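Below is a structure I'd like to ask you about.
Left out: one protein chain. Kept in place: all the others.
Let's turn to chain A:
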Amino acid sequence: MTAELPSAPLITDERNGLIYVQYSSAKEDVYLDPIRSLISKDLSEPYSIYVFRYFLFQWGDLCFMALDAKTHDLRGVVVCKLEYHRSGTYRGYIAMLAVEEEFRGKGIATSLVQSSILSMKEKGADEVILETEVTNTASLRLYQRLGFLRTKRLHRYYLNGNTAFRLALYLKEGVSLKEPRDDLNPHMMDQYYDE
């Protein structure tokens, strides 16, 4: 049976038989499990359901899914957040991105990331950041083609001992002039690697 969509399709990709839709917590019972299992495939240690809800409950509108146009099976997903950062910027963060292995190379990840960037831009985001392993050339190429730059190299960032690049994209002029904010609870923001 075809699952009900959480929202009207934003894009229809006829060539690949896909539709792109925005997530909604109202449809968590349908989509959370597929999202978890797709993202967990590439992880040695899974995130708990709490991590997914942390993002999807608060920023479900920044989560986009690529679904099979007919069956509505999940083919790819991007999960993000957007909040004020200590540096004073309104910072978007791409937390997770995954595409089913046999559907890779069709530009699905790029479309998903673009959807989330556009959505962040509409909400007034100053910048978008993310981390990726220095050896993940596919991921680096994807983001760099969209205009991301490498801003930091993070030694042994991942638990497996691998090193990451921090990538960033400014969406507005004057972001670098924003002043650090002291009024934010420090726990609300990334504490690490903020040098």
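For this structure, a couple of remarks:
What we mean here is this: contacts are C-beta pairs under 8 Å (C-beta built on N, C-alpha and C of every residue); 3 or more make two chains touch, one makes a residue touch a chain; residues count from 1.
As a working rule, contacts and distances are computed from a predicted model.
Remark: of the listed names "Mak10-domain-containing protein", "Electron transfer flavoprotein subunit beta", "Vacuolar-sorting protein SNF8" or "BRISC and BRCA1-A complex member 2", the one matching the undisplayed chain in UniProt is "Mak10-domain-containing protein". The chain not shown here is touched by just one of A:L18, A:L38 or A:L56, and that residue is A:L56. Contacts to the hidden chain, counted on chain A, fall at residues 25-26, 28-29, 32, 43-51, 53-54, 56-58, 81, 95-96, 114, 117, 127, 130-131, 134, 144-159, 161, 163, 165, 168-177, 185, 187-193, 195.
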